[in-house]
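Removed from the display is one protein chain of the complex; every other protein chain stays in position.
Let's turn to chain A:
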């Protein structure tokens, strides 16, 4: 079986500075893959390239068997790749409902969209209670729920989450991680970027450790969780 997402020797540069220096990995249908690594390792850059916001300087990306190189971001979503960006990036002056509707911008089934919005409110009841509230006025945790909900609204084949736990209280973080676990159980394929390596690795089937633009270590979530160097560098143990 070919992988849902296949990244081969991907390179990305900002001007002359190479931020991603040739990485390769795959994501299989139904699995959760995580990219972990220190600040500035190139995780966000990788996701932004996969979703078409940045153009690769080299290498190949195949999604669902089709090469993605260089096609515009708005076409990538249409192929089934959704991206919940770092920092959540909601539309602050639009309501919760409007943000969710925008997540389903390309869908042509209004009834299905409404159904999914209701499902999202079931998943996150607080969003349902505040559906008419402007997204910019939500708390950090609520914003993250909305960002995830919005990304799910396109019914993606692959969901990319960039640091969903960023800036959240421990309880909120737990809630978000639980949700990711739930999505995994439902069969959603997820590419997860996280600073919270412990949480990410315990959910993920596979993990890759990035450092300054390269993947330096790969393995199953379990393996990495018990790897000595990972424990030292990312789980704060010595």
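Just so it is clear, a contact is a pair of C-beta atoms (placed from the backbone, for glycine too) under 8 Å apart; a residue touches a chain by one contact, two chains touch by 3 or more; residues count from 1.
One rule holds in what follows: contacts and distances are computed from a predicted model.
J.: Quick one: find the hidden chain's UniProt protein name among "Ring-1,2-phenylacetyl-CoA epoxidase subunit PaaB", "Nitrate reductase subunit beta", "Molybdopterin dehydrogenase" or "Branched-chain amino acid ABC transporter permease".
T.: Choosing among "Ring-1,2-phenylacetyl-CoA epoxidase subunit PaaB", "Nitrate reductase subunit beta", "Molybdopterin dehydrogenase" or "Branched-chain amino acid ABC transporter permease", the correct UniProt name is "Branched-chain amino acid ABC transporter permease".
J.: Check the options A:42, A:56, A:85 or A:221 and report the residue that touches the missing chain.
T.: The missing chain is touched by A:85.
J.: If the hidden chain were put back, which of A:3, A:73, A:123 or A:166 would touch it?
T.: Result: among the candidates, A:73 touches the missing chain.
J.: For the chain left off this view, which of A:13, A:53 or A:166 is in contact with it?
T.: Checking each option in A:13, A:53 or A:166, the one touching the absent chain turns out to be A:53.
J.: Give me the chain A residues in contact with the hidden chain, please.
T.: Touch set of chain A with respect to the missing chain: 51-53, 72-75, 77-78, 82-83, 85, 89-94, 98, 101-103, 105-106, 136, 150, 154.
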